[in-house]
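Take this structure first; my questions come after.
One chain of protein is taken out of this complex; the other chains stay put.
Then we have chain A:
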């Protein structure tokens, strides 16, 4: 009974306050003065670099500003890795993975990640790894963003579907056209073969008739031949 009530309290606590149910401080990484010194040195040099670069990019040079941001992120990433090497925590791999994800995600702003936590905290503070992981998860399951991405995915999928159907339709039409053209071609081949046969037969017949007429009726044959050569087909003249 006690366990159940504790469990319910645990759940309600999680849901109402939207904070991790475990004491995150138990898993926090100690933040020593040595680390803080390195961070402040690094961040001050970063900020100097940034400021000096910003003077150079007065013409709104977007490429330069992107480079600066990348440099900043790399610096911060090296710093976190350095801290994790020192603490030798088992969560190291997980954080590294998270860093890789952060590096690839342009939408996640640095304000919500560990780097800012480090910068905001002074010496003798703790890096709240649990809070960082919890915040990351909370951001990941943000329902509004999820719905929007789902709608976008659905639209893209539908467009692909529509294009795919259109392509299928066009392929079908093309195939039927090819089939009908193939049929017509085969029919044409057959017709031309018949025509050739007929022409050959007609040629042979003409040659045969010509031979007979030339020998049996030479006068008429030559007269008619002259008329044909002169292209005089008038029947009255012939008579």
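The rule is simple: contacts are C-beta pairs under 8 Å (C-beta built on N, C-alpha and C of every residue); 3 or more make two chains touch, one makes a residue touch a chain; residues count from 1.
What we mean here is this: contacts and distances are computed from a predicted model.
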item: Chain not present in the shown complex, as UniProt names it (candidates "E2 ubiquitin-conjugating enzyme", "GPI transamidase component PIG-S", "Ypt7p" or "TRAF-type zinc finger protein"); value: "Ypt7p"
item: Candidate in contact with the missing chain, chosen from A:139, A:159, A:175 or A:198; value: A:159
item: Those residues of chain A which, in the complete complex, touch the missing chain; value: 3-4, 6-8, 10-11, 15-16, 141, 143, 147, 150-151, 153-162, 165-166
